[in-house]
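In this view, the complex is presented without one of its protein chains, the others remaining in place.
Chain lettering (A and B) follows the sequence in which the chains are written, and residue indices restart at 1 in each chain.
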Amino acid sequence: MSEHPTLDQPRSTGDKKMLISMTAIGVICAFFIVITHQGTLDKIAKNKAEALDRAVYKVLPGISKITPFYVGTEGKLEEKPFGDKPQQKIYAGYDSTGVLKGIAIQGSGKGYGELLSLLYGYDPNTQKLIGFYVLESKETPGIGDKIEKESFLANFKALDVSLTDDHNKIKNPITVVKQGKKSNPWEIDGISGATITSRAVGEIVRTSSEKTLPLIFKNKKILETQNNGQK
Amino acid sequence: MNPPTHSNQPDKGFFSQLANSKSADEFVKGLWRDNPVFVQVLGMCPTLAVSNSATNAVSMGLATTFVLTMSNVLISMLRNFIPKQVRIASYVLIIATFVTITDYMIQAISIDIHKSLGAFIALIVVNCVILGRAEAFASKNTVGFSFLDGLGMGLGFTFGLFCIGTVREILGNGTFFAMQVMPESFEKWVIMVLPPGGFFTLALWLLIFKGYKLKKAAHE
Partner (left out) sequence: MPKLTLNISTSPHVVKGLSTDTIMKHVVLALMPAAAFGVYVFGTGALLVMLTSTVFAVATEHLLNRWIRKNTTVNDYSAAITGLLLGMCLPPAFPLWMTAIGSAISIALGKFIFGGLGCNVFNPALVGRAFLQAAFPGAITTWTDPFKADRFFNVPSSVFAWPFMSPVVDGVSGATPLSAFKFDHVNSQSYDLVMGFCGGSAGETSAVFLLLGGIYLAWRKMLNWRIPVSVLLTVLVFSGTMHFLDATRYPSPVFMVFAGGLMLGAIFMATDMVASPVTSTGVWVYGAIIGILVVLIRLWGGLPEGVMYAILLTNAISPHIDNLIRPRVYGTLKKAKAS
């Protein structure tokens, strides 16, 4: 077998040369990547922040400043990430005079097929949900994406999520009803033809709000004063 | 029919090569005669996955063109330096570098495009058109020819994706480059923007191209 010409060649080239050339190529490549990374870093961070800002402005009408907060495991709110567990991030929106107008909360869960990630706005003063935006969706085009249509978004103009008197639970959990059957302020008008997706949205918002809203309400003072103090 | 090729000529510099008819041929062959999508049927994963709109198709095509051209150039430059035994590993390393660069650049240009192309930017690295051209062309030809070959193949790939993406977007969404081209009450063929639509449309174009080629061959 050794008389095969191509099998002979490895020995003549030598391991050393291979190692050198691979290292050299690796260095060249690393150099290119580092340069590009440095060059685009700021622009990418800016783009990402802008994309999120756009979403927060959509769900909280009339705000002009956003401050992110981190939710801890023991129900605390901090402006900086803390603890080792990954926390949920919420975004408090303030108007030009520094008054708290609402809080944007992210929720996600299973849609018709894959993960459905939503952002919804909560107004602690009126205890209502005031906005809704789909961050990430792989729902069937033409059916599932009807949740981004105006008629469905109208559900979230003033969706009642009032807390009970001890501020531990939501008085009337959000429910999804059949299209056109909405009769209570805490009901979401479903979409006939996209029943599964519209129910998934209701489910995601319900579980997320049940978990987060009592927490926010408890920490309302922190949220309200935070921005005033800075001014 | 064609003028004799001059492959044995020494390198004469990039621009003199451009004027050479072989240069033109290296560029044009990827666009039509050896089109990666319709003739070689290579790189089917991105072809089927991200051709659901003309915008996605063209941005994916251009990203691939960039990677293909740059990696062809670099590989051709290093072709005498890379030992035969580790050439594939080296090619993959070089291709992966340019894919990473492309990924950063697209994020810097537009987060939205990056989101809609999703994982497929990273998957450019396994697009067999790129490794195929590196092995079959760039490792044996001069930098100038390799550049032209990469550019031609890349643009041919973009053209193929654009053909598929246009049909899928118009039928599946009633739009063309996100502009409404169909009447308001047009019923969208949802299947066209879903994965099966990619297969149907690709098959349709292959049928048309093959039929055209057979007809032409019959005439000659």
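One rule holds in what follows: contacts are C-beta pairs under 8 Å (C-beta built on N, C-alpha and C of every residue); 3 or more make two chains touch, one makes a residue touch a chain.
Quick caveat, the model's predicted, so the values are computed rather than measured.
Undergrad: Sort through A:Asn125, A:Ser151, A:Asn168 or A:Ser192 and give me the one touching the missing partner chain.
TA: A:Ser192
Undergrad: Sort through A:Tyr112, A:Phe132 or A:Trp186 and give me the one touching the missing partner chain.
TA: Answer from the full complex: A:Tyr112 touches the omitted chain.
Undergrad: Considering the whole complex, which of B:Phe120, B:Trp189 or B:Phe209 touches the chain not shown?
TA: Among B:Phe120, B:Trp189 or B:Phe209, only B:Trp189 touches the chain that is not shown.
Undergrad: Provide the residue numbers of subunit A that touch the chain removed from this figure.
TA: Against the missing chain, subunit A presents residues 112-113, 140, 142-143, 178, 192-193, 195-196.
Undergrad: Even though one chain is hidden, which residues of subunit B still touch it in the full complex?
TA: 182-183, 185-187, 189-192, 194, 196
Criterion: only the chains that are shown with their structure count from here on.
Undergrad: Within the complex, which stretch of subunit A touches subunit B?
TA: Within the complex, subunit A touches subunit B at residues 9-10, 13, 17-18, 21-22, 24-26, 28-29, 32-33, 36-37, 39-40, 43-44, 47-48, 50-51, 140-143.
Undergrad: Along subunit B, where are the residues that touch subunit A in the complex?
TA: Interface residues on the subunit B side: 74, 78, 81-86, 89-90, 93-94, 96-98, 100-101, 104-105, 107-108, 110-112, 172-173, 188, 190, 193-194.
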